[in-house]
Structure formats: structure tokens, C-alpha cells
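A single protein chain has been removed from this complex, and every other one stays in its place.
By letter and in written order, the chains are A and B; residue numbering begins at 1 in each of them.
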Amino acid sequence: MTCLPAPSAKKLGLVIDLDTCVGCQACATSCKEWNTQGYSAPLTDANPRSADPLGTWLNRIHGYEVKEADNENSRIVNFPRSCLHCETPACVTVCPTGASYKRAEDGIVLVNPDVCIGCKLCSWACPYGAREYDYSHGVMKKCTLCVDRIYNENFVEEDRVPACVKACPTGARHFGDLGDANSKVSKLVAERGGYDLLPEMGTKPVNKYLPPRARRDATTLPPESLPKGDGSAIDRLFAWADGLLGGKQAAPRSTKKTKG
Amino acid sequence: MNPAYSVLLFTTASGAGYGMLALLGLTGFSHGPASSMAFALVSMVIALGLITVGLLSSTFHLGHPERAWRAVSQWRSSWLSREGVAAIITYGPALLFGAVWSGLIDAPQLIAPLGLFTAVMCAVTVFSTGKIYSTLNTIRAWNQPLTVPVYLSFALASGAAVLMAVAVIFGRFQTFQLALGASALLLIAVLKFLYWKAIDNAPRDRTMANATGLGAGVRQWELPHTARNFIQKEMGFVVARRHSEKLRALFFILLAIVAAAYGACLISPWFALIAAPVLLFAAWVERWLFFAEGEHVVTLFYGNQQA
Partner (left out) sequence: MGAQPNIATSPKTWDEIKTTTCYMCACRCGIKVYLKDGTVKYIEGNRDHPVNKGVICGKGASGIQQHYSPSRLSKPLLRVGERGSGEFREIEWDEALALATDWLGAVRKTDPKKLAFFTGRDQSQGLTGWWASQFGTMNYAAHGGFCSVNMAAAGLYTFGGAFWEFGEPDWHHTKYFMLFGVAEDHGSNPIKAGLGKLKARGAKFVSLNPIRTGYSAIADEWIGVKPGTDGLFVGALIHELLAAQKIDGEYLVRYTNSPWLVIENPGGADHGLFARDKDGVALVWDGSKKKPAPHTDGAVNPPLMGRFKLPDGRKAVTSFQLIAERFLGDDWSPDTVAPQCGVPADTIRRIAAELARVAFEEQIELDIPWTDHVGRKHDKMIGRPVSMHAMRGISAHANGFQTCRTIHLLQIMLGTIDVPGGFRYKAPYPKPIPPHVKPAGKSGQVKPNTPLPGPPLGFVMSPEDLLVDEAGNPLRLDKGFSWDAPMSSHGMMHMVTTNAALGDPYNIDVLFMYMANMSWNSAMNVPDTIKYLTAKDEKTGEHVIPKIIYSDSYASEMVYYADLILPDTTYLERWDCISMLDRPISEADGPADAIRQPVVEPDRDVRPFQTVLLDLGARLGLPAMVKADGSPRYPGGYSDYIVNHERTPGIGPLAGFRGEDGKSFGKGAVNPDQLKRYIENGCHWYYELPDEMKYFKHVNKAYLEWAVSFGFLGNTEPIIHQLYCEPLQTFRLAAQGHGKVIPPDRHKQRIETYFDPIPFWYPPFEGEMVEKDAFPMHAVTQRPMAMYHSWGSQNTWLRQILGRNWLYMARSKAKELGVVDGDWVTVTSHHGKIKAPVKLMDGVNADTVWTWNAIGKRSGAWALDKDAPEAKKGFLLNHLISELLPERGGGYRYSNSDPVTGQAAWYDLKVRIEKAADQSDESAPQFPSVKPLPRTT
């Protein structure tokens, strides 16, 4: 089963907008709370009150600083990272037991927790750090694309999205079929130049990242200034204020300040 | 990569065991029945013992050792599965070979084919082990043409050293063994030298810039969590360059000691009893370094600029 199925027409995945993500951790904790009671239950937190807590998370938000060539200052880019549900996932083919598999119908990469022996080889094969071993459960955990939400008939249609997408307050996470060129997500990728992480690894990620857009500050906009006329600013302002009266009234002429 | 002791023990012990078993098989193939049942049984027990201890220790790092049997199912895609299949298959011919070679079962006509088959299966198993690592393109230091030859040559060299020590105890030392051991020693020295040269020279052209897609000016600002996670514990282990050079030097010093002991075997074969444990220790050091120098591409997301 760890041989890959024939490529599916449907390629469900996420599109993550790095231009919009503020790093609020909503996707990370929503993922944790759904999945610790859902398909991946439990996502253990070992030694939670200690100096060295060790929890299993399926989605983590990195923070990077990016120096822009023409700008003295670096930008902070918040960077959510989870399983990319690759088209040719190395984590699947290395699995000795068949616990890891790519679903034939929608391309979701899953671990069958009843079969996983916890050898961790898949986590070595994954370039993206998407798989986290749950020490107390003894099996590998990973993003399931909320397979137990997206088809869940107990939810209304619009809630049938991964927990991270449902949560995201800025709307920086998009879910859909990247196998369909006409889907909203595919169009977004096309418009915004969505890209793959580490394409040279040959894993062909389904998830795409939308790059931060160019900033519109002094480095990208020609400086413009408000016009200045002749005379003192207060007199010009006065004349302008006078104009507001529409010439119907005789405006006072004095702009002189009283002493004091 | 984190050098987990269970995995180090597995690859060094089972490597030596398969090397030794293969040599015993070849001995049977070329020389027929063993000259002494005691020697044959002891050496078979030691070889299979090393293999078994190694295999068992490899299950220690499994989350579900009781499900280990499932690992044979995916031989079509997984080198780990193939290794498991090969390891299990090897027990059959190996046990039969041991029985006929030692004379427990009287079927001398089977010694040669069983011996050859056992040796081939040992090679296949160690080859598969090497392939597990060499096919992981996430770790450049492993994803090398020399990884598999290194695994095979280590099995041969450490197997030869152990076999020689057992032979000496049973008074069956032959200079041929010494020649084989010394050649294998030279081979691992050369291969390891070339391997380290290769990984040192391999361009570290995977970058944080490419991994994140954020361009050349990117650097880490905040880790996702201040608490350490599995990825950091497992993949984040990178040995310092200085420390690694010291250990490489130690490795070659150990090989030199083995070589000296081999030389001394010409005076007294009992020096083989020194050579074997020193070479096993050298193999342990090499294997520790193999992991510790294995820089995983995921570290690019965790602050490493190049991998």
C-alpha cells in the first residue's frame, strides 16, 4: 500500500497566504484541539507543567526575518508549516508497514494508527518536518487535512473544511482541490504566484504558499508631496476657508492673532 | 540526526554478525564441512547472536514492537521492509547451513549451496540496510553513492575481525583470515576517507531561502515553540565541526590500532582478540558520526541556513 496509488484527479490541499498571516497561532491550536479528539487522538502533551514539555502538534508557525535588498529593515514573515500532502510523498514509500498511505480518491496522506509501528523512518524521509512522533501513543502523527471534518456530514457544508481553515481569522488559509485548475485555490495560486517548498526534493507538494507581496512604501512608490503655494500657510488656509462660504457672505479679513 | 543508541547497536552488531555469517557461509561454500563442530557451532551462535541482538535492539526504538511483524509487508516500496524480509529469510538458510556445516545434520552436499545462499542473503540484508539510509534524499550525508559500500565493507571488516578472534580461540587462525581482515580494514579506511571527502565537498546547496521560498535575505526569527519538539530532538542533532573532526581522527586511530594488532598477529594471533573489539568500537564511532553528521533538510526551517 505504500506504493503510491495512481495520481488522483482530485488533489485536496491548502494554500497559505504569507502576505496575510499575522502569526496568531489560531491554526495551530485549532488543529491541536480538533485532532486531539479526532482522527489523530490523542495528541499527547508530555510533562505539560514542567521545564521541558513535549507536545505533539501537526501545525506549527515559524517566524522568519526577511531582509529586503533595497530596505534597511527586515520584514517578519509568519510561516505556518504542516504536511503538504505531496503528490510523491517520500514518507509513504519508505513506510515498512503500509501504515502511511496516500488516499487514492483525494490524495490526502494519512497514517493508519492501528498499523504504524513507530519506526519514525517516515519522519526522516519527509523534508518538511511534517510528521511528529507521539511518544506516549507510540505512533506517528501528521496533518490529516481533517479528513474527519471535510466529509463530515454532521457539519453544515461550509464548515466542512480543516479546523485550521475554519479558525483562521485573517483568511490566510484556503482549502480546496488543487487538481482542478478552475477551483478557487488553483486560481489563487495562479494569480499570486503560489510556490512549492523545496521543489528540488521531488516530493511535488500539493499545498502551496502565496508569497508576501511587495511592500508599498517609499521603496516602491515615488515620493509625492502636497503642493505648497505662495504666501504664509495660515493666509492660504484662510483664503481657502473663505472659499468654503461660496462667496455669498462677506468673510472677515482679519487673521491677526490677539496679543496674549 | 539524533544518534539513537538502539539504532547504533543494531547497525554495528548486526553488521558484524552478517559479515561473519557471510564469511562462514563462504567458508562452507569453498571448504565444505567445518573442521570442528564446536568451532562451527560457537561461531554460528556468535554470528546469529550478533544479528539477533542487533535486530532486537532495533525494535527497542519502535513505538509498537509487538507490531514489528507488519514491517515485512511493504517490500515493494520500502527498503526498511526489504531489510526486514531479507533478515528474516536469512535465518532459514543460515540455520540450515549451520546445521549441515557443523555436521549436526549430515548432508554435506547441501553445505555449498546453503553457504553461498546464506552469504548472498547476508549481503542482501546489509545492502538493504545501507539502502534505507542512502535513499533518503533529505539527508545529504546519507544520500551518497558510498553509503551502501560503506555499510557492506563495515559488515565484512567487522565480521572478519570477530571471526578471526573466534578462530584464534579455537586454534584455527590462518594467515588467509588475516589477509582478508587487513584488506577489509584497508577498504573501510579508504571508503570512509572517500566518503568523508565526498560529504565535505558536497555543495550544501539546499538553503533556507529555497526551503521557505522567501529569498536570500531570510533568517530565522522565532522558532514555532519555545518548548522543544520531536523534530528538533530527532532531526535537530548536528555535531559541531570540531567535535566531528576529533571523532574522525579517533576513528582512524582506532583503525591504526586494529592494523597494528593485525600486524602483531603475525607474531601472535592472539592480538586478534584486541583487534576485534577495537574495530567494533571504531564501527560504533563511525556509526555515531554517520548519524551526527547527517544534516536533515528540515533543519532549514529551524534556523539552519544551508544543508
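In this text, a residue touches a chain if its C-beta (ideal position, glycine included) is under 8 Å from a C-beta of that chain, and two chains touch if they have at least 3 such contacts.
Please read these numbers as outputs of a predicted model, since none were measured by experiment.
Trainee: For the chain that's been dropped from view, list the shown partners it touches.
Mentor: Across all of the complex, the chain we cannot see touches A, B.
Trainee: Give me the subunit B residues in contact with the hidden chain, please.
Mentor: Output for subunit B: 73-74, 76, 221, 224-227.
Trainee: Taking the full complex into account, what residues of subunit A touch the chain not shown?
Mentor: On the subunit A side, contact with the omitted chain comes from 1, 3, 5, 17, 19-26, 28-30, 32-34, 37-39, 45, 48-51, 53, 55, 57, 63, 65, 67, 72-78, 98, 101, 103-104, 110, 112, 114-115, 147-148, 150-154, 158-159, 163, 166-172, 212, 215-218, 221, 223-228, 233-234, 236-238, 240-242, 244-246, 248-252, 254-260.
Throughout what follows, only the chains that are shown with their structure count from here on.
Trainee: Considering only the defined contacts, which subunit B positions touch subunit A in the complex?
Mentor: Interface residues on the subunit B side: 1, 61-65, 67-68, 70-74, 76-81, 84, 132, 135-139, 206, 208, 210-215, 217-225, 227-231, 233-235, 296-298, 300-302.
Trainee: Which residues, counting only subunit A, touch subunit B once they are in their complex?
Mentor: Residue positions touching the partner: 1-4, 18, 28, 52-57, 60-69, 74, 76-77, 79, 81, 90, 92-99, 115-121, 123-129, 132-135, 137-140, 195-198, 200-202, 209, 211-212.
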